[in-house]
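Notes for the one structure printed next.
In this view, the complex is presented without one of its protein chains, the others remaining in place.
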Amino acid sequence: MDIQEYFSLVFSDYTLRTITLGTAILGAVTGMLGSFAVLRKQSLLGDAISHAALPGIAIAFLITGAKDSNILLLGALVSGLIGTFWIRGIITKTHLKSDTALGLILSLFFGFGMLLLTFIQKQPNANQAGLDKYLFGQAATLVESDVWLMAGVTVVCLFVLLLFWKEFKILLFDADYTKTLGFNTKFIDVLITTFIVLAIVLGLQTVGVVLMSAMLLAPAAAARQWTNSLGIMVFLAAIFGAFSGVLGTAISASQNNLSTGPIIVLVAATVVVFSFVFSPSRGLLFKQIRFIKNRRDLELHKTLAFMYHIAETHEDISHPHTIKILNNFQGYTRGTLQKLVKKNYVTLDGNMWSLTEEGFNTAENLYNQQSTSNE
Amino acid sequence: MNSAQIEIQLIASLVAIACAIPGTFLVLRKMAMISDAISHSILPGIVIGFFITQDLNSPLLIVLAALTGIITVVLVEYIQKTGLVKEDTAIGLVFPAMFSIGVIMIAKNANDIHLDVDAVLLGELAFAPFDRLEISGVDVGPKSLWIIGSILLVTITLLLAFFKELKVSTFDKGLAASLGFSPAIIHYGLMSVSSVTTVGAFDAVGAILVVALMIAPAATAYLLTTDLKKMLGLAIGFGALSAISGYWFAHWLDASIAGSITTMLGLLFLIVYLFAPSKGVIAVMYREKQQRTEVSLLTFLLHLKNHTEKRERHVNHLQEHINWQKVRAKTVLDLALKNNMITISNDIVSLTKKGNTFTSKAIDYIITNEDTQIEDMKEDFFLFRG
């Protein structure tokens, strides 16, 4: 199956439709909430939470023996929240720094989860197969009820987001100030964190524990480059997330042996790289172009100033001078001279140049500006 | 115990020690999450190396993978420098992308490559003794033992040679630069050692356990000491202890050795986190409670010294005006009475002579604002422990 075939089948084929809808919704909700994680400088918290969710899945299975994904996700939620609060405990109660706390919880919970998973695999119980889909995710195992769950959570999340938009925004920007205005910052904080954990847990089945954090970060990091408004950023992040989900699913469905999670992550990463390079206001490409342009302008101004100093010594400002005396000046090139001519600052006559009135005045202004800014 | 079991424990211990050394510096330099990034993003390096060498234990593969690790660090630092995203986000963006590339490469070449993704995450320590190194036909032991042994040897040599530089640059970058050793060289040296160690440990214990082995022993040690040498020693000890106890736990459970070692590391950390003598949570909470009383007492005495008017010195004032809960007010009052700091007549509290000198001295110390001076005072005045 190639990609075209995929898109022609996606509306008719039940399985494809379910998977695509699932990854699209997941991408949208993680993109939205990821914006908050990124702006709160908690980018790596998502990574820690998703890893910390693994033992919860295993324990939920060990207790219930059932593979009902809702129960497993509940286990993931509980253990993800325990991980989150333990991280906070480590940071506030000991002198270990946040990166150590994150790395600790991430690796220790994950290792424990893997121990339980291998333990489960050795049990004489035919039911255990498929738990390891939570490692890298298998979008193919999504069923309609999973998608309904995701959609439900997304709607609730959207509702809460709109309801508390003002409170979220001000808390993200200036928490202390928010407190002085009488808002219960702890409540807002717990609300945001809970939704982030919820979104991560929902994504485990599709993208997996290991790569989940990228779903949270990549769309938000990309969206930040295109806008300076929080609302548009959150909206764009949702779009980018959904786009990565759908395109990732399409690519992995059209090839053999490709799990969906890594492909979605790579699509999202491509969106990030594209945004980093091509965003008009922040992108590296335009920054470089602006940088070169500024340097050229500066060279032009320097040459003009140099000419101005020569012309100054003569009574007639348009007194012609030979081009040769420009040669030992650094900023001078044939190109800059041509540009000066084009701007009507300088006229050329064979080997001689002379400053025009306009050129002289411009140079004088530049000179004055510079000397005032130096003061 | 058969020889394979001994060999596994030996390999696991060496891996733990080799990880604990760079891990200590990563934790101290607040770069713990970099090890997470490296351990994930060397995967494509390993896969490419495997295509070329067809041997998971080839030195070339280790070099290639370590190079990928360095590239990751450079890439993360480049993204941070652009200022387009905040520091952490750069790490979080790079390693999942690199890891995904690795996973896809494995999946696309599943037939040619005997690497499976579970092994990447968990390692295959149980099989390590079966891949043996033979020199001119003589079996000299498992290959991975030799690899991790050499890496450990290099690490220890570098540690001994550059201990002073590492120490200074970890605690005071400015000083290091002024003494003439470039922080950048130390930084990338440490990153290289971390990468090589990660690769060496990778096929024994897997990507995530490497992170656990780097961070957990060092973090646990850091809760017990702040002396660099002691911290290194403790981290090595904790690593080796978890490796061996983890092996036997896995043996008993019949489950993953790597997962079991991590669990042991986790238990160890939990115990120290709770019970460490001065930095454990319980000790901290106990100290906080004591300090609360101490601070309350001093506040109370200072208040008495500041106010001569009777209204301010009435017993009830403590509750009404200083705004303490009843219990604490009573504790403080009793404590002050017991130490002959105050006298109470007609519900009016007054400082005794002893209380007065004590308070003056306390204020002097506190205004100087130095911890060491307050420590001194704690010895002078038994009260602080009462």
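Letters A and B mark the chains in the order given here, with residues in each chain numbered from 1 onward.
Just so it is clear, a contact is a pair of C-beta atoms (placed from the backbone, for glycine too) under 8 Å apart; a residue touches a chain by one contact, two chains touch by 3 or more.
Please note the rule applied: contacts and distances are computed from a predicted model.
Peer 1: Going by UniProt, what is the name of the one chain that was not included in the view, given "[NiFe] hydrogenase small subunit HydA", "proton-translocating NAD(P)(+) transhydrogenase", "EF-P lysine aminoacylase GenX" or "Metal ABC transporter ATP-binding protein"?
Peer 2: When "[NiFe] hydrogenase small subunit HydA", "proton-translocating NAD(P)(+) transhydrogenase", "EF-P lysine aminoacylase GenX" or "Metal ABC transporter ATP-binding protein" are compared with UniProt, the left-out chain turns out to be "Metal ABC transporter ATP-binding protein".
Peer 1: Based on the whole assembly, the unshown chain contacts which displayed chains?
Peer 2: Visible chains that the missing one touches: A, B.
Peer 1: Quick one: say which of A:S229, A:N257, A:Q288 or A:N365 touches the chain that got left out.
Peer 2: A:S229
Peer 1: From the list A:F7, A:F183, A:F286 or A:F306, pick the residue that touches the absent chain.
Peer 2: For the chain that is not drawn, the touching residue is A:F183.
Peer 1: Of the residues listed, A:L163, A:V190 or A:I325, which one is in contact with the missing chain?
Peer 2: Answer from the full complex: A:L163 touches the omitted chain.
Peer 1: For a quick check of understanding: of B:T157, B:S278, B:Q291 or B:T357, which residue touches the chain that isn't displayed?
Peer 2: B:Q291
Peer 1: Have a look at A:A24, A:L39, A:L135 or A:A363 and name the one touching the chain we're not showing.
Peer 2: Touching the chain that is not displayed is residue A:L39.
Peer 1: Which residues does subunit B use to touch the chain missing from this display?
Peer 2: Output for subunit B: 83, 287-288, 291-292, 295-296, 298-299, 302-303, 306, 321-324, 363, 366-367, 369, 371.
Peer 1: For subunit A, enumerate the residues touching the unshown chain of the complex.
Peer 2: 39, 41, 163-167, 169-170, 172-174, 176-183, 224, 227-230, 233
Simple rule for what comes next: only the chains that are shown with their structure count from here on.
Peer 1: CA centre of subunit A versus CA centre of subunit B: separation in Å?
Peer 2: Distance between chain centres, rounded to whole Å: 28 Å.
Peer 1: Hey, which residues of subunit B end up touching subunit A in the complex?
Peer 2: 27, 30-33, 35-36, 40, 79, 82, 84-89, 91-93, 96-97, 99-101, 103-104, 107-108, 110, 117-118, 121-122, 208-209, 211-212, 214-216, 218-219, 222-223, 250, 253-256, 258-263, 265-266, 269, 273, 279, 281, 284-285
Peer 1: What part of subunit A is in contact with subunit B in the complex they form?
Peer 2: 38, 41-44, 46-47, 51, 89-90, 93-97, 99-100, 102-104, 106-119, 122, 132, 135-136, 210-211, 213-214, 216-218, 221, 224-225, 257-259, 261-263, 265-266, 269, 272, 276, 282, 284
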